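One chain of protein is taken out of this complex; the other chains stay put.
What follows is chain A.
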Amino acid sequence: MNRHKWFTSGITLLITAIILAGCGAPSTDGSKDSATSTSSKVLTIANATDIESFDPHNNNNTASEAVLVNVFDYLLKNDSQQKKVPGLATSWEKVNDTTWRFHLREGVTFHNGDPFTAEDVKYTIERVAKDNTLKQNSYFKNIKEVKVVDEHTADIITDGPDPLLLNRLSKMGAGILPSKYIEKNGIEAFLKNPIGTGPYKFSQWIKDDRVVLDKNDKYYEGQPKWDQVVFRSIPEASTRVSELLAGSIDIASGIPSTDIERIQGEDGKKIVKAPIQRVLQLILRQSQGSVTADPKVREAIDLAIDKKGIVDSIAGGAGIVTRTSVTPGNFGADPSLYEKTLYDPAKAKELLKQAGYAGEGPTLTLSVSSIYKEYAEVVAAMLDKEGFKIKLDVLEPSAFSERYSSKSFKEMFMIGIGNSLFDASNNYNRYLLEEAKGETDYNNPKVEKLLQHALTNLDTASREKEYQQVQQILAEDRPAVYLFQMEGIYGTGNGVNFQPRSDEMFYAEDITPAK
């Protein structure tokens, strides 16, 4: 009978465990019916990845910032056209070449009731500027000091003229934190129970599952539109699509191009798209001895690739062809190069011949992260067709990142480069002599002079001209061949009006209930 006892107790244990598991599970917070009943006013958004943390200074992830902007405010914000508008600062002016003065909004409180003052600005900005272990430090380290002028005025002092200061202050890393609260409780406690001045306050974070935010009744711009905003993280794209079709979420981001038609065919669901700050491009080496050092070869590469074809086929139409990576909405953009593309396979063949490859074409290595594998395969096929021999080198994302930062690629690599500062410098600093070393080895004294000057040029009009000039030269020199500007594809239910932004943020206050 001993055996029977073991068996019976095993089964009993199993059943008990199941019952316990069922009881122990956290209760659903009504997220299932959130989208279907508009009266509850819960907005549910599904992203592919979870946030990294509630520390805006130690975070370098667009998906995190998209959530955090609802909790933490910046001194100034970008509107949907990327124009600077007042946030926690109502106005600002330049005092001298290295000092900007910010007049702060009065009567603003943090979620715990602490008033927002210039001390908070000093604490926040100096923390990210001085602690070089924070992921956002590289954007802010040129800030020398923040001076408290009075309770509602702060001076931000940089170590040299910085035309980008306002851009830096309106992005992740500049989210204003409560100095008193953190000094009293420590940063660890703050991260478990974060507070800001934003329209929504922290309620719950279950990692890799959901972030729940409740409305802040005391928000300085009045009552927020939603009672609750839920950000769910659903890594599998087809699962996000299914959640949308089942009606349990309002907005799904990162819709694969293959699912666009399926969503559009569904009653009450639609696809919305917006260009994002990311341009897919091929970066070409110009170092001595490299095949791509020959300008004719680089031009042939550009002309051999049918960018429009790539957008229409693999990207499912979600992309805009371009000959520049500084797209509209960014400072220094040159519209004459936007929505333009060159494609002339016959001439590409001819150029290769002129470059001395009459019979056998040149052999090139194209490195790419596995996330862009399909694009690289098509590009390689197009280049092969016009006489190139492409060795495709597909790497895991982390291996790609390592090779990228150690600058050890061969002739060519494909990468999507974003621009969180909305300024041409972010795209072009890589072509400064010092930075280009080992990557493109691009060397054009005229470009170097223009770029160096623009770095500290506080005269907006002439600075813009400088970048436009650089752009025209780069379009001919081709240290990079631009494929297209990517577009964000979102699926939405009919309960919400949502217009995606080029910076990929989800400002819940800009998303309105449909009724």
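Convention: a residue touches a chain if its C-beta (ideal position, glycine included) is under 8 Å from a C-beta of that chain, and two chains touch if they have at least 3 such contacts; residues count from 1.
The rule we apply is simple: contacts and distances are computed from a predicted model.
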Problem set entry | Undepicted complex member, UniProt protein name, chosen from "Succinylglutamate desuccinylase/aspartoacylase", "Branched-subunit amino acid transport protein AzlD", "Oligopeptide ABC transporter permease" or "Transcriptional initiation protein Tat" | "Oligopeptide ABC transporter permease"
Exercise. Any idea which of A:T117, A:S248, A:Q286 or A:S367 touches the chain not displayed?
Worked result: A:S248
Seminar exercise, completed: Answer key for A:F110, A:Y123, A:Y139 or A:F202 versus the chain not shown reads A:Y139
Problem set entry | Residue among A:P235, A:G268, A:G317 or A:P335 that touches the chain left out of view | A:P235
For this session: Taking the full complex into account, find the residue in A:E402, A:D459 or A:E476 that is in contact with the omitted chain.
Result: A:E402
Problem set entry | Absent chain, residues of chain A that touch it | 2-4, 6-7, 10, 14, 17-18, 21-22, 24-28, 31-32, 49-50, 52-53, 55, 58, 60, 132-133, 135, 137-139, 191, 206-210, 232-236, 238-239, 242-243, 245-248, 396-399, 401-402, 404-406, 415, 417-418, 420, 426, 429-430, 435
